[in-house]
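Excluded from the complex is one protein chain; the other protein chains are retained at their positions.
Let's look at subunit A:
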């Protein structure tokens, strides 16, 4: 049986099916798109994409399709080549599953929106761009997908464009992503000049791989995946509707940067500088984000920071030279993070738009399904044994502990893990337990199947995904098999410490003591003072520099002072001085004549 033919056909079919709801309404006026059509399309695509994944698991088939070729210049050809290997074949079903659940949820969440069809079209466009990015074999096609997800992110974050914060958040997202794009273009240019190809499988690592293209790739990942330095856009992106946050900013778009690093991994293996940079950057990102999440009061911001923290953890894994483990974490993270966002969406809508966790409480009894799945998601996030998060997160921390790399990165990551537990427990306690702080007349109804079935589906995925994926995939690098007991249970101990501390501290909040100003609290609350300092300083420098060069230097100095006007002023001075030398006194004139004659005779003799 020709498995590769089936694999190819079904993958292309998946992609084509997704394009149909967008393409057909353009061709004929009577065919209209609707939210249910979009949701069903994605559901169908998901089921179809399961078959190629199964084929891959069963027989290890991988494929590389090369379609038309763009003869850019004679010696540099850019084909449309799609690579169906382990990464793309596994990510397709996961992405489609998560998207299906999110779209189904969005039919309830955005039901009162007049442009709901446009919203779904945007989400579908985003999904197509993301899948193009995943399945590309070629940095060119990847760049198409990369830019596509960037633009759709901008459009979706500013969905409620009447709100200024939404507009500025969208602009922030685009600007920070653009800075990352510089890195990607740098790498592409270097590759085009040096190795004359943009194909992924032709990227090899020589023993002395220059660091420049790798720095470009790391910059691209920093921009897209919100590592420290280019991170402010991710919390700001929570201005978009919850389905957008769930799809883009938790499971799919933000992992594009990490995915790029996974794809181009052969280039990184030999360059220890780049790997250490990834390691330290990831460690810093994960700790910083976790610190910021400790004091946030908006439920979506807490989950956003936790996404940022997990992305840092993925970067750490890349830095440990374990791309497959990073991919595993991407996959498991998609499930529980999307579910956390959907649960928060359900809570927000049911509380009539309330996003502040200080105004929620005791929801366990009022919204049982949502809050149970919320708890499952939080436990998976913390790395509770045998839920989805455990398989990837614990393995990462074990590898970090048993490697001979940076201790500082290790300490930061462990600290971040405990912080994860702290803010998760805080969120859970404040949202679900204790006395309720919601207003009395709240129309709370979570019994809509459009709400409960996606959330429960994703909960199922959060529980089982880790086990399923690790059971069927052979690791390409041997995981550490033996280690001392303390090392083995480090992650668990650290998490448990975090839980204990959080529970203890949350009891303290019920005793009425006036809190003193705490600089650590202020640091966490103001997100490390990063936004005010960097945003103001950078823009002011650039703008004043521009004004200095254009206006002061060129216009005023060159043109007025030194250039033409300066010359004119010089002539005026000369004319005035010369006029003063002609007073009209004949005696002076005759004296000048005599003196000049005398000088001529003396000097020319």
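In this text, a residue touches a chain if its C-beta (ideal position, glycine included) is under 8 Å from a C-beta of that chain, and two chains touch if they have at least 3 such contacts; residues count from 1.
Rule of thumb we're sticking to: contacts and distances are computed from a predicted model.
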- Could you check which of "AP complex subunit sigma", "Phospholipid-transporting ATPase", "NADH-ubiquinone oxidoreductase chain 2" or "SAC3 domain containing 1" matches the UniProt name for the chain that's left out? "NADH-ubiquinone oxidoreductase chain 2"
- Among A:202, A:541 or A:571, which one is in touch with the chain left out? A:571
- Query: Among A:16, A:202, A:518 or A:597, which residue is in contact with the omitted chain in the full complex?
  - Reply: A:597
- Note on the structure: Missing-chain contacts on subunit A, rising order, are 571-572, 574-576, 578-579, 582, 584, 586, 588-590, 592-593, 596-597, 600-601, 604-605
